[in-house]
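Missing here: one protein chain of the complex. Every other protein chain is in place.
Right after this comes subunit A.
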Amino acid sequence: MRKNHPVRRAVLAGAATVSGIVLLLSLKPASGPASASAAGAAPQQTAAAQPSAAAQESPQGGSGAQRTGTRTVTGDAARTQYGAVQVRLTVSDGKIVKAEAVQAPKGGLSDQKTAMAVPKLNQEAVAAQSADIDAVSGATYTSGGYLKSLQSALDQVHG
């Protein structure tokens, strides 16, 4: 329980803003939820935006192949108050095993925020995933808010 981490809030006050936006906006699907309702609608799959960074294979295939093997999901670039942020998740056998920033704000205060936010993002994405949850409960999201919700991320990972 978080009671055991009284210091965390203060340390992460700045970082949480960025990491939250990064994690959630990064998973925005290319289309709306209504059109994603067909079974196995695939999120954007790319072979990585930067070829030099393409360490993971991204096997193509039908939606049925999504729960096995390793694939990457690259999110749209999200504007934050600190600059553009884009994130790539690596999903292996249905679990997020890696989260990395493809684009992150540079310079001055932004660098400091990014330095805190990106490692935190890795922890959070993996923590949420390693918690092995099936659904997420939270204050009611609107149809638009769904796209940024953890539930939306889960729905996409499981395709």
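Annotations
As a convention for this text, contacts are C-beta pairs under 8 Å (C-beta built on N, C-alpha and C of every residue); 3 or more make two chains touch, one makes a residue touch a chain; residues count from 1.
As a working rule, contacts and distances are computed from a predicted model.
Its record in UniProt calls the unshown chain "FAD:protein FMN transferase", which is the match among "FAD:protein FMN transferase", "Transport permease protein", "tRNA-specific 2-thiouridylase MnmA" or "SGNH/GDSL hydrolase family protein".
Residue-level contact of subunit A with the missing chain is found at 1-3, 9, 12, 16-17, 19-21, 23-24, 32-34, 36-37, 39, 64, 68, 124, 127-128, 131-143, 145-146, 149-152, 154-155, 158-159.
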